[in-house]
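Heads up, the thing below is written out as structure tokens.
Here the complex is missing one protein chain, while the rest keep their positions.
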Amino acid sequence: MGNFKGHALPGSFFLIAGLWWAVKHSLWYTTRRNRSVGAGRLATRALQHRLEIIEGAVMLSFSVIGMLAEQFAAGGPKFHLYNSSTEHWDKLMNWQHTSMYLFFALAGAMSLIVHSTDAAPLALDRLMMGLAFFNEGFLFLYHLHGRDMLDVHIHMLLLYATFGGALTCLLEIFHRGNILLELLRASLCLLQGSWFWQIAFVLYPPSEVKWDLSDHNNMMFITMCYSWHLAFALLAVAIAHATVLCVVRSKLRRMLPMEMGLLKPQEKEGDSEDDIL
Amino acid sequence: MGNFKGHALPGSFFLIAGLWWAVKHSLWYTTRRNRSVGAGRLATRALQHRLEIIEGAVMLSFSVIGMLAEQFAAGGPKFHLYNSSTEHWDKLMNWQHTSMYLFFALAGAMSLIVHSTDAAPLALDRLMMGLAFFNEGFLFLYHLHGRDMLDVHIHMLLLYATFGGALTCLLEIFHRGNILLELLRASLCLLQGSWFWQIAFVLYPPSEVKWDLSDHNNMMFITMCYSWHLAFALLAVAIAHATVLCVVRSKLRRMLPMEMGLLKPQEKEGDSEDDIL
Amino acid sequence: MGNFKGHALPGSFFLIAGLWWAVKHSLWYTTRRNRSVGAGRLATRALQHRLEIIEGAVMLSFSVIGMLAEQFAAGGPKFHLYNSSTEHWDKLMNWQHTSMYLFFALAGAMSLIVHSTDAAPLALDRLMMGLAFFNEGFLFLYHLHGRDMLDVHIHMLLLYATFGGALTCLLEIFHRGNILLELLRASLCLLQGSWFWQIAFVLYPPSEVKWDLSDHNNMMFITMCYSWHLAFALLAVAIAHATVLCVVRSKLRRMLPMEMGLLKPQEKEGDSEDDIL
Partner (left out) sequence: MGNFKGHALPGSFFLIAGLWWAVKHSLWYTTRRNRSVGAGRLATRALQHRLEIIEGAVMLSFSVIGMLAEQFAAGGPKFHLYNSSTEHWDKLMNWQHTSMYLFFALAGAMSLIVHSTDAAPLALDRLMMGLAFFNEGFLFLYHLHGRDMLDVHIHMLLLYATFGGALTCLLEIFHRGNILLELLRASLCLLQGSWFWQIAFVLYPPSEVKWDLSDHNNMMFITMCYSWHLAFALLAVAIAHATVLCVVRSKLRRMLPMEMGLLKPQEKEGDSEDDIL
């Protein structure tokens, strides 16, 4: 929907997803590295399974909410595609947004199937997620004809995050469990979320002052702004990672008898990683 | 050939190939995963070999049929390349389509050679298939000068499927037997097939109502349509995969004494995959 | 040099290199696969070393010949870069071609160093070769301003082969000894060589009939022609590979006592490859 809420809604979805991924993958990573000192008790495999299923269900329901909002909110097409009175396609914008949500719904459903049955190969959830990001970028790419310069540019910048996210997901098919790719995906998702909010504020400012959509200076500022959003997304993921790390360690310290020497296994692992340096 | 049949013919070829690949690779995948419970008896290596050879032969003959249809169907060049009376190249469109089929014929022939002799490395069939898809996209890319906007756009969208298929094949050289890449290739092939039919219906509609080839709204609708075709292709592959899985399992269940505990090895494998999670 | 010979010379170099690579890598591949039946005696490691050194030396000398031809042939700049009388850079075309040859000379020199000393990591020869192909494509890319449409197009098509070759070389850094990449590199090199000859014949035809450089039909024909060149390059490499295979096998058959069962080890290896199918 070409209004403030239509950008704030997906923005919030992506922000939540990005933060959730940063926390989840940091948690798995730290428990994996501290398994020998009993971290396995903090995050058992059964818990992981259940969380993945919940994540899939939430993604599916958010996407369905998005689709319904696009269709039935004020000015939506209410599932009419063709307006026979004007002989024109009806509200194509809303339909395009619905198609974007559709692929995220498919990704959520696939994640549900993959983690609750053993019918499908595990990596299918990443493949579908990658296709969902790709499809979002693909539709944005052909969706901006004839708008103002800044409007086009600000949406184009979004493509770096969506195609970057798609690429990261596709790489994860071959490098599943690589913490760097997982954190990168979380960062790009956060970037996308915060950028949707930025778009909302630039194109539909709640205040009286409107942006000049054809000023070249504004365009240069927005480009720079994007790199700041990326910096903030990286910072947010770093903070989430550090927080999870601290919480897990302090829990482990309380859980374990002191004489076990909490930090040894980590140091050892650090050394062995240095070997490949 | 710039007519309905000239697009419906390759469309049908691709649809058949995509469905066939989805079924074949799902079958190999499920037998591989259930080998320990006797699934090897369902799909022996000899059967696999024979099917690969048949596939190569069918691909070769389909491609030759396509080449002959382009050359000898009404208005074809009948292998005359240069028209010396008009001092012009003759029917370049048909020749370009013939060149596209030619590479698929080469890929079929190479697949025949690879699987029936031991002279060539196994992955050559994927390399040639990748080159065939690439060549198809390459020729389409330089083949659309001066046509209507929608005509160009609708052919350009095809390139996502062809270049995507080429990339998937090339990745398979290094990750042979990866079920995700195989299903992705099947999906992209189905997408290409159904899109050829879509092109046929848009550019040469059998009904009286013609599409307005320079309407911007139509272009946006077609873009969205493409993402729906992708969704349907993914769905079709998913259904094919699930059907094969069910059939194999029920066959195994009948074949095996009940006490062997059919589902155990699958659960075990599922767990071990979770370890890399 | 913008004349027939200036395109035929590098074309011949690339044709020779492509054929040589197809033969060399096929030979190494077949001896590697038949090592257990004594093929190691046909191509010892010492021979491999010596051939690699000779190859480097030949590449270096060919490139130096090319550089000197560009500088001193009729109309060459004779190493003068700046013409102070006209206050202009002098014969920039020849200088650009010299720069292209320069990188191939560097690649040849690096190959010499890598294979005759143990100072540098082995894969450096592929990295430099990749950079040489990349640099060739890079210079062609910015070298065509303001020429005729067909002239630009025919040179642009060359970029597929050069950048493809560069990519193949860079992939070989990580997958050294992969026969598919080696044959692909040979094919792309052959394609480049035969395309240089095609350019020579189109832009500087020896006959009286000139091509119309702004005819759209010619452009479409040339594009299709490129795909035919690729098909012929693939065919040539396939024939070279098959010939080498036959020669090696017949030599082995004569060399070995018959009772050793010549074909067994190959069949075994074929089977084990089928396992990954």
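Each chain carries a letter (A, B and C) given by its place in the written order, and its residues are counted from 1.
Criterion: a residue touches a chain if its C-beta (ideal position, glycine included) is under 8 Å from a C-beta of that chain, and two chains touch if they have at least 3 such contacts.
Remember, it's a predicted structure, so these values are computed and weren't measured experimentally.
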item: For the chain not depicted, the shown chains it touches; value: A, C
item: Touching the absent chain when the full complex is considered, from C:F103, C:F163, C:W195 or C:F221; value: C:F103
item: Which of A:I16, A:I179 or A:V247 contacts the chain that the document leaves out; value: A:I179
item: Positions on subunit C contacted by the hidden chain, ascending; value: 28, 45, 48-49, 88-89, 92, 95-96, 99, 102-103, 106, 118-124, 127-128, 131, 135, 138-139, 142-143, 145-146, 173-174, 176-177
item: Subunit A residues touching the omitted chain (full complex); value: 29, 153, 160, 175, 179-180, 184, 216-221, 223-224, 227-228, 230-231, 234, 241-242, 245, 266-267, 270-271, 273-274, 276-277
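Basically, only the chains that are shown with their structure count from here on.
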item: Overall pattern in which the protein chains touch one another (line/ring/star/complete/other); value: line
item: Interface residue identity across copies subunit B, subunit C - same or different by half; value: different
item: Between subunit A and its twin subunit B, rotation from the CA superposition, multiple of 5 degrees; value: 90
item: Intercentroid distance (Cα basis), subunit C paired with subunit A, Å; value: 44
item: Junction residues of subunit A - those touching two or more other chains; value: none
